[in-house]
Each structure stands twice: as structure tokens, then as C-alpha cells.
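Of the protein chains in this complex, one is absent; all others appear in place.
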Amino acid sequence: MKILYFAWMREHTGCSTEEIRLPENVANISELARYLRGRSAGHEAALRNLKTVRVAINRKYANLESPITDSDEIAFFPPVTGG
Amino acid sequence: MKILYFAWMREHTGCSTEEIRLPENVANISELARYLRGRSAGHEAALRNLKTVRVAINRKYANLESPITDSDEIAFFPPVTGG
Amino acid sequence: MQKILISEADFDIKAEYAALKKTGVGAVVMFAGIVRDTAKDPQLVAMTLEHYPGMTEQEIDNIIKQAEARWPLQGVRVIHRVGRLLPEENIVFVGTASAHRAPAFESAAFIMDYLKTNAPFWKKEESKTGSVWVDARQVDETALKKWQ
Partner (left out) sequence: MQKILISEADFDIKAEYAALKKTGVGAVVMFAGIVRDTAKDPQLVAMTLEHYPGMTEQEIDNIIKQAEARWPLQGVRVIHRVGRLLPEENIVFVGTASAHRAPAFESAAFIMDYLKTNAPFWKKEESKTGSVWVDARQVDETALKKWQ
């Protein structure tokens, strides 16, 4: 699956996109975030506090309980500040 | 004093502006309108129903009871429709 | 920065936007009123706008002062055309500039609502079958209630 990070989350993880294989025991966004936190100190910093994080599955807003599959595109980003 | 008419009221009276001398017994807008109605059939048609008429004294909105003097500029016009 | 213009000539949207933008703020709202086209109204030939010179400018100035008392505005520009206007021609422009979008939106809507009911302009509609003075609309009086 494809993982995307934006804004300060991208700066923390050090990558805008990464391809991973969805682990067997990861079924939703909050489990995925916990798994990704193990990848680096930057990932840990980016995904430590999910309360201030927005998430999208296949370019649609989702939440921490939303189920995921290995073919999904998942994006993590801070609250938006455009306009 | 100067009297101005706009829009369909001007078409009824046949004039956009007229100079008159304020009669002794005319002290407010409603008395002035009654007086002006005697000037022509067009004036009568224009000023017959004051409920749908707006009035200004010296370019400020006024009402039927507003007092007037011989040096005033009085305008009669229908509800506005600009914009 | 404030501008009031009653004019037979058309306005230039680019110049108006540039002037509002020059105030250096973050939000500009512009309203334009246009004569509807003949696709929407095949009978329409033209609109003729008449006004009360002197009182019009004073009333618009009064409306702008009220808006400036209610919202922090860096710029307000109002242009109203008079004379004979054809379908699709511009009639009126109202532009406001403020630090944030809410005051810019609200003040522009406020100015239009008061202009519609207070500024002494009258429209005569020329159609293929004759000419008629446009009636004031009750909905314009009602629109004022939300500001009172």
C-alpha cells in the first residue's frame, strides 16, 4: 500500500510517499499509525499524537477506526490551512 | 423652492424640475403634495397615492409630516430600483 | 480607501481589483450586477437607469460609513452606471477589502442590500412590446432585516 505524508508530517518522516506491505495484524488506520511509528524516530514524532492528525483513504476523509486493505492509498496530514 | 420628480412621476408631471413659491398655508410635505396636485392632471396622477411615494428634502429622506421652507429642494420619487 | 462613482461608462474589473488589492489586506470580495441576457429573457431590449444626482452619492457615502462602522474595512469601492444599458452590460460594482474573509463578504452584501433600497436609482425596462418602470421588490426590503 501507498502511504503519503504532508506538511510538517512529511518533514518529520523525511518522505512524502512510501510503499509498504500491509502487515497481517493491521486492519484499521489507528493500527497502521501505531505500526508506522516503529519505522523511525521521525515517524514516531509525526504520528505520536493522532488527535491533531487528519487521515484520508483513497483521497477521501477517514477516521482512526476506518478499515484498510493492502491496495489502499493512505494519507496522513495536519488540519488544512489553505485559502 | 425647487421641486424634482423622478421615474414615472416625472413622466406623469411632464417635468423633472419646477420652481415654485411656497404658499403661506403649506408647511409640510403632505400639504405641499396636495397643493402640487392642483397644478395639472399629470401632477394629480403622480401625487394621488402618496403611500407608494418616497420624498427627500435637500437630498435627505423625509416623510409626509416633515416641515418645509421656501429654500428647500424637495424631491418626489417612486421606491428605488437600482443595483 | 473609498471610491463612489456614478457613471455612464463601464467599469474595469481589473483596475477595481488592483485598487482593492493595493490596500495590502488578505481578503477582497467583489459583487457585480449585470443586465440579464436575451437567452434568459428574449423580450428584453435594454434597461435605462435614472438617478438623483447629488443625493445618490450622499446616500452611498452614508451606506459605506455604516459598513465601516460595523466591519474593519481597508477599502470600499462602489460604481453604479446610469443611462441606457444593453443585455449583458454591467450595472453595478461593489468591492470591499478586509484582513479576513467574513467582514469582506458581509460588508459587500450589506452595501448591496442598502444600495438596493436606499440609493435613488430607477430602472426602466425596455422590451419588444413596450417600456415599463421596474417595481421595487418586497424581497429587497426583507433583506434589510438581517442587518437590523
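We call the chains A, B and C, going by the order they appear; numbering starts again at 1 in every chain.
In this text, contacts are C-beta pairs under 8 Å (C-beta built on N, C-alpha and C of every residue); 3 or more make two chains touch, one makes a residue touch a chain.
These figures come from a predicted structure and were not determined experimentally.
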| item | value |
| --- | --- |
| Omitted chain - touching chains that are shown | A, C |
| Missing-chain contacts mapped onto chain C | 13-14, 17, 21, 24-37, 39-40, 88, 90, 99, 101-102, 104-105, 108-109, 112, 143 |
| Chain not shown, touching residues in chain A | 4, 6-8, 54, 56, 59-61, 75, 77-83 |
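Heads up, the rule we're going with is that only the chains that are shown with their structure count from here on.
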| item | value |
| --- | --- |
| Inter-chain centre distance, chain A versus chain C - centres from mean C-alpha coordinates, in Å | 49 |
| Between chain B and chain A, distance of the C-alpha-averaged centres to the nearest whole Å | 73 |
| Touching two or more other chains - residues of chain C | none |
| Interface hub residues of chain A, defined as touching at least two other chains | none |
